[in-house]
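Removed: one protein chain of the complex. Kept in place: all other protein chains.
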Amino acid sequence: MSTQPISSAEINSDGTIVKKKLGIGFWLCVTWLGLMALIALFTPLLPLKSPTQNFLDPANGRPPYSPSWKHWFGSDKDARDVFARTLHGARISLTVGFAAITAGFLVGGTVGVISGYYKGWIDRISSFVFIVLLSFPSLVLAILLTSLIERSLLTISLVLGLLSIAPVGRLARAATLQFADREFVLAARQIGATNRRIIIKEILPNVAIPMSSLALLGMAVAVVAEGGLSFLGLSVEKGITWGGLIQLGSESSKTLEEAPWIAFFPILMLFLTVLSLNFAGDRVRNYFDVKETTL
Amino acid sequence: MNPPDVVRSEAEPLVETVEIKTHFKTPRGIARAVDGVSIQIRRGQSLGVVGESGSGKTVLSRSIMGLLPRNGVIREGSVRYQGQEIGNRSSKEMRAIWGREMAMIFQDPMTSLNPVMKVGKQITESLRLHLGMSASEAMTIAEKLFRDVRIPEPTRRLNQYPHELSGGMRQRVMIAIALACGPNMLFADEPTTALDVTVQAQILELISEQKRDRNMSLLLVTHNLGVVAGYTDEIAVMYGGKIVEKAPTKTLFADTKMPYTEALLRSIPRLDQPSHSRLATIPGRPPDIVHPPKGCRFAPRCAYVRELCLNEEPELQQASTPDHTYRCFYPVGSPEYLERKVELTRKGEFVSTGDMS
Partner (left out) sequence: MRYYVQRVALAILLLLAVSMLTFGALNVLGDPLFNILGPVAGDVNNPESVEMINAAKREFNLDRSLPVRYGLWVSDFVQGDFGVTFSSTGQPPVSGVISERLPRTITLVLMAQFFAIFVSIPWALITASRAGKVSDRISTINAFFLVAMPNFAIAVILKFVFSIKLGWMPLTYTADDPLRSRIFQMVLPALTIGLPVAAVYQRLLRTDLITTLQQDFILLARTKGLSKWRILFVHALRPSLFSFITVVGLNTGALIGGSIVSETVFRIPGIGSTLVESVLRNDFPVVLAIVMIVASSFVIINLLVDFAYTLIDPRVRR
């Protein structure tokens, strides 16, 4: 995954440096994300039309119907309500994104911190594994793996999680290396703290800072990756996903030409979500003034 | 090289500043780096500007040359070159002067030379730009310049990168770059500070020689009085953004007026001191240029301070000759000064280091 850092050099036009604060943009993004999370959790309970029902309306001619009061986002070729389908799409797309990055963090983070702390052969092996994982363009690996398994919410999340282990692990390791030799760690060791205690009390809190911005950015990447997979038809079987909706809406040039709303509303939702995650992640990084450490 | 010259009256200064101020906007407030400085440099003359870090000496040379950042700078006063006002010119307008009429050499030649460009090219660039030379003409001149600055094996060196040269050679390259188009005015900002002691003297000699040969004016900025002693016609001592004493070099050493200058002189280690004598330092730290103290800026650290010094700022006054000015209420030699000196000597705080001249 190419999580490239977005620059944090902020300079005012009169040469002074902008003071660090999270800013209103950050909170806007958080609001949007919160909204999406709520939608993802509570969709079945919301007063929406059914996402699979065909709302044929002979009076209006043949579907697809353009956006109207009845169908806020219009309807697709089979007269299904795009608004309801888009909101349902949020469920899988966001859940996978969240689960993937969580799994990736747990595994990758742990491996990274342990490698960075203990060094030695653990470090060499895990670094090699990371490099091997990073030798595939991530989409290729994702395609490879999803083609071999039964595609459920869990397995897709695990596959994407697997892909995030390497970048997360690398960052965790680098951050740990930075701190492991610092004086406060040596001090803790001197008073007899066990390694486990040191890791938990001294290293983790410091490593958590750069990781938090990576969590947001990583989730953005996971959501995009899931979108890509579902666009290609390789995500959760029979699920409604943003990528799948976009693919249906753009499959034929005719559909795209006549009823662009079918594809564009899911695109809009996906875009806003990914943008919010990226922006929030970048603001967090700015706030803590983290530079992406290289190996 | 200098064209055979338009006859200019020797009396008219080549470069002149009138009460220039350069203030920077900072998060803490406005930093008054240069706070009212007036100097004149005549053709072929050299002026040394001496002071501690933070005295404003570097900002002064940059202000005269116009090399300040675009934003966050407030300028006042007038800078004149060959009689014309240049203080209000834009960077674009100044480009005609930079390199051609005025040049600058910096303290650290390792960071001041482009690390990924061959040194020869760094010289020919100027030549081709300002003098319109072809590549081969420029290379020939570059070689000659290398010989002028005494770089051995000039042809080979032209094709090398800065990191392949020693510190002294890099500084010579920088001098060559500065001299390439035959400027009338050279600013040297701590040119020897980053060099070994043995090399320092060579570089100063070189600068001096080139100045003589080309009839160039020189503004030499340094924190080290020892450096200016042999190589300047006139010295201006800066403190807290202002000039606190200015005199022809010999006069400054022979007839020091301002206690700060005296303190600087005393802090130069000398060979004829008995071994293991304590080096005299000036206690305290340079003034805060954002919130300068009321009164004389040196007062908080001055051994001869009295109440007037803390309350009022002294103006520049003339000493016994019109080209010697200083800024002090109780200068060296005044009754109050002598009184205090006696007290200090009695307390053992005054280290006598003998004749200063």
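Some observations on this one:
So that you can tell them apart, the chains are marked A and B in the order they are listed, and the count of residues begins at 1 in each.
Following the convention adopted for this analysis, contacts are C-beta pairs under 8 Å (C-beta built on N, C-alpha and C of every residue); 3 or more make two chains touch, one makes a residue touch a chain.
Quantities reported herein were computed from a predicted structural model and do not represent experimental measurements.
Across A:184, A:271 or A:288, the residue that sits in touch with the chain not pictured is A:271.
Only one residue in the set A:32, A:105 or A:279 touches the chain that does not appear here, and it is A:279.
Here one chain is not drawn; of A:148, A:187 or A:200, the residue touching it is A:148. Think of the hidden chain as still there; on chain A it touches residues 2, 4-7, 9-13, 15, 128, 131-132, 135-140, 143-145, 147-149, 220, 224, 227-228, 231-234, 243, 246-247, 249-250, 253, 256-257, 260, 263, 267, 270-271, 274-275, 278-279, 282. Against the chain not displayed here, chain B makes contact via residues 65, 67, 91, 94-100, 102-104, 106, 108, 111-117, 125-126, 129-130, 161, 163, 174, 177-178.
One rule holds for everything that comes next: only the chains that are shown with their structure count from here on.
Chain B has its Cα centroid 58 Å from the Cα centroid of chain A.
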